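Yeah, one chain of the complex is gone here, protein chain that is, but the others are all in their spots.
Letters A, B and C mark the chains as written, and numbering starts fresh at 1 in each.
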Amino acid sequence: MTEKPNTEKPGAGEIVLRYFAWLRERTGVSEERLTLPPGILTVGDLLLWQSQRGHPFDQAFAKPEAIRVAINHTHAKPAASIASAREIAFFPPVTGG
Amino acid sequence: MTEKPNTEKPGAGEIVLRYFAWLRERTGVSEERLTLPPGILTVGDLLLWQSQRGHPFDQAFAKPEAIRVAINHTHAKPAASIASAREIAFFPPVTGG
Amino acid sequence: MSVRVSTADFDVSEEMNRLTAGNTEIGGVALFAGKVRGDVNGEALTSMTLEHYPGMTEAELERIEGEAQRRFELSTSLIIHRVGELKPGDNIVLVITCAPHRKHAFAAAEFLMDYLKMYAPFWKKETFASGATRWVDARESDDEAAAAWAAYSE
Partner (left out) sequence: MSVRVSTADFDVSEEMNRLTAGNTEIGGVALFAGKVRGDVNGEALTSMTLEHYPGMTEAELERIEGEAQRRFELSTSLIIHRVGELKPGDNIVLVITCAPHRKHAFAAAEFLMDYLKMYAPFWKKETFASGATRWVDARESDDEAAAAWAAYSE
């Protein structure tokens, strides 16, 4: 949970995806680097792609309305463009404080 | 300012009057015991009497609207009866906190 | 629930720890500490002297605390008010409220401060660098704050 973020820069076209709380548990992944398929332009597109990605992502992303997204450490809405994204995080609504 | 209140009970018909902040300074009195003249029934009557009592009380009580009164340690309005009063205090609006 | 009038300073951690020790129903602690400011409208203050009405002060603080307990879901609370001569930067007043939920802790702390400023018999006298002294005037905004709580309860 407090592992150091990987500070190596993603390669050309690569993006870092991060998962927190029950999204980390259900996907079994805390961080991955990959090149997204073409045609994924917004946060909404990305959530749809995750829900069609196969086990275990399909189940973890079955209810996208329960999932929040941050691009480069900033909260992002479903309509937000991912064009400038180096790191995208997925997590449930926050419950600190 | 933190002198012990006089715990001797007032004699029959006697009442304790106390003065705080600039009312204490202007009257030069912090506490007195006395028997009020007849006809003083309310806080308002008492404030009027103080303003007609002569130096230095007349000046200290010249603006009764700037003075607050407590009967037996409880805030009291001008219309309040002083019938059950053992101790009556006069002070400016409070400024603690 | 307790109130204290004292010439001595207080330690915030010590007071908080005493209030919350062993009580795991408390989810939130709100606190306010009032301090002596170093100047008044640009005039340098050298000291602030607090006078009070022994006996009535404690009675009023307990009444105010009881009122907060009736209005809010409080686990416990504390009011400490200092008297005597204080210097700029010194603590004047401490209010701590402990509640299962934060909204009640916050509201109760603000309520206690508003009512204390309206009803508790304390008076402040300022002494300035020039040697001048002045009794602090009650602020209308304090009366309005207390009046807002009265309306809120209707």
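Observations on the model:
By our rule, contacts are C-beta pairs under 8 Å (C-beta built on N, C-alpha and C of every residue); 3 or more make two chains touch, one makes a residue touch a chain.
As the structure is a computational prediction, the values presented were derived from the model and not from experiment.
Of the chains displayed, those contacted by the omitted chain across the entire assembly are A, C.
Within the complete assembly, A:97 is the residue of A:13, A:39 or A:97 that touches the hidden chain. For chain C, the residues touching the chain absent from view are 11-14, 16, 20, 22-39, 88-89, 100, 102-103, 105-106, 109-110, 113, 145. Interface with the hidden chain, as seen from chain A, comprises residues 1-2, 4-5, 18, 20-22, 24, 70, 73-75, 89, 91-97.
By definition in this document, only the chains that are shown with their structure count from here on.
If you average the Cα atoms of chain A and of chain C, the two centres end up 48 Å apart. Put simply, the C-alpha centre of chain A and that of chain B have 72 angstrom between them. A separation of 26 Å divides the Cα centre of chain B from that of chain C.
Across the assembly, chain C contributes no residue that touches 2 or more other chains.
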